[in-house]
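With one protein chain withheld, the remaining protein chains of the complex are depicted in position.
For chain A:
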Amino acid sequence: MSQIGLACIIDDDNMYVNLVKRIVEAKKLCKNLMIFQNGMEALEYFEALLNNLEKKCIPEIIFLDLNMPIMDGWEFLENFTKIENKLGKTITLYIVSSSINPVDIERAKQSNTVKDYLIKPVTIHDLESIFLNPAS
């Protein structure tokens, strides 16, 4: 069982991000964690990667929040889907949101890019099983 090299959290809730970070560190779930405050920051990073593809800079897992300022999760997802294939690496994307709106959940299911929809609060156990077995 190999440890995940790089994971990415796109979320504007600092408290949540800090807590996940602590869990990841404490449990040694992955080597490096990237944090983006909103969809725009993350998208800019991925678009820049296209010009300078470095496999180790591409995360294996993305945790995407939906409600964010400047660019929300849906808009990021729409843009990310367009460039996903050009990154040349399998990326597993989870939506992690506090929205329990069935419209959001259904919409996420329709997307091929989205692996699963997690409703906050996530548990330590959830995170462990995702990190240990991302593709399952």
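In this text, a residue touches a chain if its C-beta (ideal position, glycine included) is under 8 Å from a C-beta of that chain, and two chains touch if they have at least 3 such contacts; residues count from 1.
In this section, contacts and distances are computed from a predicted model.
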Among "Branched-chain amino acid transport ATP-binding protein LivF", "Glutamyl-tRNA(Gln) amidotransferase subunit A", "histidine kinase" or "L-lactate dehydrogenase complex protein LldE", the UniProt name of the subunit that does not appear here: "histidine kinase"
Selected from A:L19, A:M34 or A:I58 as touching the chain missing from the view: A:L19
Interface with the unshown chain - residue positions in chain A: 13, 15-16, 18-20, 22-23, 26, 67, 69-71, 98-101, 120-124
